[in-house]
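Missing here: one protein chain of the complex. Every other protein chain is in place.
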Amino acid sequence: MSKIRVTVWGENVHERTNATVRAIYPAGMHQCIADALNEDPAIAASCATLDQPDHGLPPGRLEETDVLVWWGHAAHGDVADDVVDRVTQAVWSGMGAIFLHSAHFSKPFKRLMGTPCNLTWREAGERERLWLTARNHPIAAGLPDHFELEHEEMYGEPFGIPEPLETVFISWFQGGEVFRSGVTYRRGAGKVFYFRPGHETYPTYHDGNVQRVIRNAVHWAHNAAPRLAEPSAAPNTPVESALEPIVERGPTLHTAGEGGFR
Amino acid sequence: MSKIRVTVWGENVHERTNATVRAIYPAGMHQCIADALNEDPAIAASCATLDQPDHGLPPGRLEETDVLVWWGHAAHGDVADDVVDRVTQAVWSGMGAIFLHSAHFSKPFKRLMGTPCNLTWREAGERERLWLTARNHPIAAGLPDHFELEHEEMYGEPFGIPEPLETVFISWFQGGEVFRSGVTYRRGAGKVFYFRPGHETYPTYHDGNVQRVIRNAVHWAHNAAPRLAEPSAAPNTPVESALEPIVERGPTLHTAGEGGFR
Amino acid sequence: MSKIRVTVWGENVHERTNATVRAIYPAGMHQCIADALNEDPAIAASCATLDQPDHGLPPGRLEETDVLVWWGHAAHGDVADDVVDRVTQAVWSGMGAIFLHSAHFSKPFKRLMGTPCNLTWREAGERERLWLTARNHPIAAGLPDHFELEHEEMYGEPFGIPEPLETVFISWFQGGEVFRSGVTYRRGAGKVFYFRPGHETYPTYHDGNVQRVIRNAVHWAHNAAPRLAEPSAAPNTPVESALEPIVERGPTLHTAGEGGFR
Partner (left out) sequence: MSKIRVTVWGENVHERTNATVRAIYPAGMHQCIADALNEDPAIAASCATLDQPDHGLPPGRLEETDVLVWWGHAAHGDVADDVVDRVTQAVWSGMGAIFLHSAHFSKPFKRLMGTPCNLTWREAGERERLWLTARNHPIAAGLPDHFELEHEEMYGEPFGIPEPLETVFISWFQGGEVFRSGVTYRRGAGKVFYFRPGHETYPTYHDGNVQRVIRNAVHWAHNAAPRLAEPSAAPNTPVESALEPIVERGPTLHTAGEGGFR
């Protein structure tokens, strides 16, 4: 069986500008995540970053990506709209997508959700405890009913997402908040998972449980079916080829063979 | 009790350019819908159209709109992006929204769904039969288990929408297709309903059952709560005012009082 | 407009056998809840208890109940199965139902959910903080983004419920757990709401926010449509009266006019 091809997209800003972040993730957060994924023999992960041409996602790259992992924070606005279009189209056509932490405000996540994606937050290095809410969900395979991250940024409800298909994790925070930390969606032919942890000043992506969740999520989000060629196509089915024999009746607007309005 | 304020937005293109459509809807489809809504003493409906300044939706208009009804087809691309932003923000802040028929491809609907919203279609004046799939749902109040439209355009599955919160109607078409014709969503604080019927060359919006569905949907989508001021706001909750006493620990990226990244 | 008729069903065991509970709820928890509901001029609430004939729910009572509120704990097993059937049928036919706290393990709730409804628990009088996760949801009308109960029993995830239609509240507990505290479902024509707070040794049902949630939930669960006569009926639609003309073909098992198997 061929490997699941993962592209880990990293904004790569804090790693270059902030000594704390660089000390924790000398090769970048994206590389740390990719390395953790590559420990799974069924996964082949590589990286792409904002500063590369086309943000590392030129035409063709996503066609060869089974699952895209996205981390962004300080430079959401710098992501070019055509790249956002490309990501959205790829998800609709069947690519899996995993959005991490501050990617809740990234352009592609907001585009795929259709909601404000707002939350409350606090950077205090407080304790986060993630509780499993969907027992035996494949994204939680091998995990206990709860696990802790001793230092994390707090994200609090209300979290402005659509009602999830499934809520897999809910977080408890030391300062008194809760948050839906792992939620799944389907968008077109693609599966989407949002996973909360991962503030850049803490070693979250070195955590074994966090790495396991992301690995599990890659397997879950991978769609073995061939990618849809045109996920937005709205084909006309002419009267002559209707599945049941019908005769055209009444007035019409469209002339034969004409495409629909977009 | 004050009335529910409805704005019926109509593209108003076919009504001006096509004799068939004008004959059925001499005052425009939007006006026909608004008239049907105004038969309900609890509703006060008015219209807005594409050709008006700001498409009839200048700043302030949506703040005074409890529920927006949207019909568009030939000129989706002509709707200005800032108006789309205004509509989206209003929904997120609590305005109800009802999208009719070909509005499945309108900018605000696609923005709110986050999916391709594709379908298949055929303009043959065939019979459509809508089946109720959620008994006693308020949107179906007073309706039988099914009702028919003798002449309608066909829309067929797969319909590229997110898994609905509730599926209220499913359509049967004479030519052999099915379609999820009435689906509900929540987006931010606002409720969204998509309702399929309403091809411009047929007298669909003169139909009593269709009018009843739209009236019911207005009541369902109306949110009595005050509109949220800033639905996308992501406020910082400082350590000092945490609900549970905590002490800041570990490295930080943000300095005190700083806003988050967007 | 006629009032919403609510029946508050109370197990009424702890109130009679435990001095602590009796001191907090001298007239019973059910009466405290009914009194709080009756403060709303649109609601007419009365009580029924386990120790009454037919547990206070003889044939006819539920037909005159728009919304049933259920609290039970120590005596789930004493509830007669025919009363459980009656409650289930009433919900399916359109009655609203609100299950409180330990009613997660009541027979009617488990029957309506189809899941184990398990959880973890601790009776330590710890702080519970409920966070609103669905802004402007009618069940949360007039409530802040969070509210606290200084002393409550802890219920923790994983909570063995089906994926909710909507998650309205999530609780934070002082001891480190989280819980989906307010969840909605539709079962047949009836709406169901589960609300977590209400351990019998604490004055929870005297709390203004808790009372407001239950009042809001009564309005939300109330279905104005006439009750379905036979929610489980599976009528045969004979070939002769098919909506589209068809001719019977192929072999058959049923003879004409015969009922289906159950």
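Each chain carries a letter (A, B and C) given by its place in the written order, and its residues are counted from 1.
Everything below uses one rule, namely that a residue touches a chain if its C-beta (ideal position, glycine included) is under 8 Å from a C-beta of that chain, and two chains touch if they have at least 3 such contacts.
Just so you know, these numbers come straight off a predicted model, no measurement behind them.
Enquirer: Name every displayed chain that the left-out chain is in contact with.
Expert: Looking at the entire complex, the absent chain's contacts are A, B, C.
Enquirer: Using the touch definition from the top, which of C:8, C:47, C:112 or C:168 touches the missing chain?
Expert: Hidden-chain contact among the options goes to C:112.
Enquirer: Out of C:141, C:165 or C:225, point to the residue that touches the absent chain in the complete complex.
Expert: Only one of C:141, C:165 or C:225 touches the chain omitted from view, namely C:165.
Enquirer: Considering the complete complex, identify which of B:30, B:73 or B:129 is in touch with the unshown chain.
Expert: Missing-chain contact among the listed residues: B:129.
Enquirer: Mind pulling the subunit C residues that touch the left-out chain?
Expert: Its contact residues with the unshown chain are 14, 18, 20-21, 73-77, 92, 102, 105, 111-126, 151, 154, 156, 160, 162-163, 165, 174-177, 185-188, 199-202, 231-239, 242-244, 246-254, 260-262.
Enquirer: Identify the residues of subunit A touching the omitted chain, counting contacts across the whole complex.
Expert: Touching the chain left out of view, subunit A contributes residues 94, 129, 134-136, 138, 141, 146, 148, 165-166, 174, 186, 188-190, 223-225, 228, 231, 243-244.
Enquirer: Under the stated touch rule, tell me which residues of subunit B contact the chain that is not displayed.
Expert: Against the left-out chain, subunit B lists 129, 131-135, 145, 156-160, 163, 165-167, 170-173, 176-178, 180.
Methods note: only the chains that are shown with their structure count from here on.
Enquirer: Among the chains in this structure, which pair is joined by the largest number of C-beta pairs in contact?
Expert: Ranked by contacting C-beta pairs, first place goes to A-B.
Enquirer: From the C-alpha centre of subunit A to that of subunit C, how far is it in Å?
Expert: Computed value for the inter-centroid distance: 36 Å.
Enquirer: Calculate how many whole Å lie between the centre of subunit B and the centre of subunit C, each centre taken as the average of the chain's C-alpha atoms.
Expert: 31
Enquirer: In subunit B, what residues contact two or more other chains?
Expert: Correct list: 165, 174, 186, 188, 231, 243-244.
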